[in-house]
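What follows is a single structure, and I will ask about it in a moment.
The other protein chains are all here in position, but one chain of the complex has been omitted.
Chain lettering (A and B) follows the sequence in which the chains are written, and residue indices restart at 1 in each chain.
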Amino acid sequence: MSDTLQRDDTIATPIAITGLSPSDSYRRHSRRRLLFLVAAIGVVLVSLMVDLITGPASLSIAEVFHTLLSPWGGSGREHVIVWMLRMPTALLALLVGAALGVAGAEMQTILNNPLASPYTLGVSSGACFGAALALVFGTGASLVGSTVLVPLAAFGFAMLSSATVYGIARVKGGSTESIVLGGVALHFLFSAGVAFLKFVSSEDQLAAIVFWIFGSLQGATWPKLMLVSACLLVTLPVLALDAWKLTALRLGDDRANSLGLDVRTLRRRILLIVSLLTATAVCFVGAVGFVGLVAPHIARMSVGEDQRYFLPLSAILGALLLSCASIVSKCIIPGTVFPLGVATAFIGVPFFISLILGGRSRFW
Amino acid sequence: MILDATDVTFSYRSQPVLRGVDFHAESGLTVLLGPNGAGKSTLLKCLCGLLSPEGRVVLDGRDIATLSTDERSNLVSYLPQDLSTGACLTVFESVLIGYVHRLGWRPRAADLHQVESLLEKMGLADLSQRMITELSGGQRQMVAITQSLVRDPRVLLLDEPTSNLDIEHQFHLCGLLRRLCTERSLCVVMALHDLQVASRFADTIYVLKDGLVDGAGPPASVLTRERIASVYNVVAEVNIAADNRPLITPLAVR
């Protein structure tokens, strides 16, 4: 079998230089990516620390660390500030960022489209619309209403809009244009729906809608954190079990089918998960765009699309992005807190554009 | 391995595409010819079980409809015409994915080893850490075939694998497929447009026209001047070369 396709002998691959066998260089590649993940987690931890250190109550770094080391120790001023006020906010940024990063990564995977994200394809606005609908027509004011019905409606409509995008993708053969156009159209439809609901709602309902849609990290509490963590704990293992299948899905439907995957069932399952993650994220911090689009892209450029690395890195980078945004929102004007969405765009966009222009297809 | 299809009929939204096709292939290289829309791609998808037609597709005596997904995908591998993908995967990874049905979180050393030896056999070892998006059309075709081979299938179905290749790569690819046929007693069925390539490499040729088999057999008996005229609407000169394979020179539209 000497006479095979070896036309491009000009490419001096690093493997040829190091003389490693293909499986050894694959192993090395895997190890490097694992290291990259660990390093990224390290950066997230640093970012979390910085987030905990920044704030108006001029606590020294030493004081913050000391308080962190004794989570159950006392209920002093520092304890309240670090553990009850700053920590929930900082962790909520991480968790919601991770949820959005994962949701974006898997939407891009199942729609085979790099422009997909919960925000660009109207899934977030679907969630907003569902919540608004429940707030206006449901029993939004009662305890059951606000804690059960509203998130449920948000999830339902997130699901509806992602299913619609998926339907468009199927009918039109999954072309980039049809998916993105369909998603943008949905986004406008649901935004118009929210505007309509605001128009017909009473003043209290209006305020409830606005409060809900513009959620912020500032209202973070430990119970809310538990909810978001629970959502991630349920969904991430499911995605992890499907990791190889999702990787194979990127080869195209026919190929994936021929490899023995039940592509349809897989897509539906992932769609459900994406909707759940998006609705949860939107429930807590409102429709923060961008994270779900950018985090997966950076992850892809860094470790490729083997989902065993791509998926966790998307989560980690999403968390990092929102965490940095949380820090930046406190630093743009010292002493004040900027809206999160603004800060996210401020740090995310320049970085993203520099990546696009840099044009490196991967770092590893 | 014997692939046998009887009376295969299939319609897309009440538009009949295959109208009772009988098809038979054994280990060796079988080529499907026919004008655009004759039903070549649809027949390939029916043969691999992606589409469920009326009629029967039988693999070594077992109806393909009764096989489990895993059994089916272990026996038959199908490569669609469009292999373009934006997936950021290395050559090694994309070949490894051939094992998707049984890969655990950590791939087994034996599987990695198997991928490595296949890459070496296919001459792709030097490319193993390249991204598939950076490859040329021919290289990508080779990677896809390698990926198909990891499960050691009995039947390989290819939809116009040579369409993006220059003539040299077409010859390389077809030569390789012929070798695979003999070395692994593989049954290769591919749809092609190029009559000359088909004539040069095929053991058996099927000509499809309007969802029906217009002719089947060895190249010299199938690729006649009359059939080319009636199926493709083209006037061609056909000479039989020393190796008993026809040389076809298309001259004009009829």
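In the analysis below, contacts are C-beta pairs under 8 Å (C-beta built on N, C-alpha and C of every residue); 3 or more make two chains touch, one makes a residue touch a chain.
The definition used in the following text is that contacts and distances are computed from a predicted model.
Of "Isochorismatase family protein", "Acyl-CoA dehydrogenase", "DMSO/TMAO reductase YedYZ molybdopterin-dependent catalytic subunit" or "Ger(X)C family spore germination protein", only "Isochorismatase family protein" is the UniProt protein name of the chain excluded from the display. Listed by label, the shown chains that the missing chain touches in the whole complex are A.
Residue A:A208 is the one among A:A208, A:V285, A:V303 or A:L322 that touches the chain not shown. Checked against the full complex, the candidates A:A39, A:A57 or A:L181 give a single residue touching the omitted chain, namely A:A57. Across A:I81, A:A134, A:L197 or A:L261, the single residue that touches the chain missing here is A:I81.
Touching the chain that is not shown, out of A:L92, A:L197 or A:V337: A:V337 (per the contact rule at the top).
Listed here are the chain A residues that touch the chain not shown: 55-59, 75, 77-81, 84-86, 141-143, 146, 198, 203-204, 206-208, 210-211, 214, 216, 218, 221, 333-337, 339.
Note that in this section only the chains that are shown with their structure count from here on.
Computed from the mean C-alpha positions, the centre of chain A lies at a distance of 40 Å from the centre of chain B. Note for the complex: chain A touches chain B at residues 1-9, 11, 13-16, 21-23, 25-27, 29, 112, 114, 240, 243-245, 247-248, 250-252, 254-255, 257-262, 300-301, 304-306, 308, 361-362. Of all residues in chain B, only 45, 48, 50, 69-70, 72-74, 76-80, 82-83, 85-90, 92-94, 96-98, 100-101, 103, 105, 112-113, 115-116, 119-131, 133-134, 136, 138-139, 142, 144, 169, 172-173, 175-176, 179 touch chain A in the complex they form.
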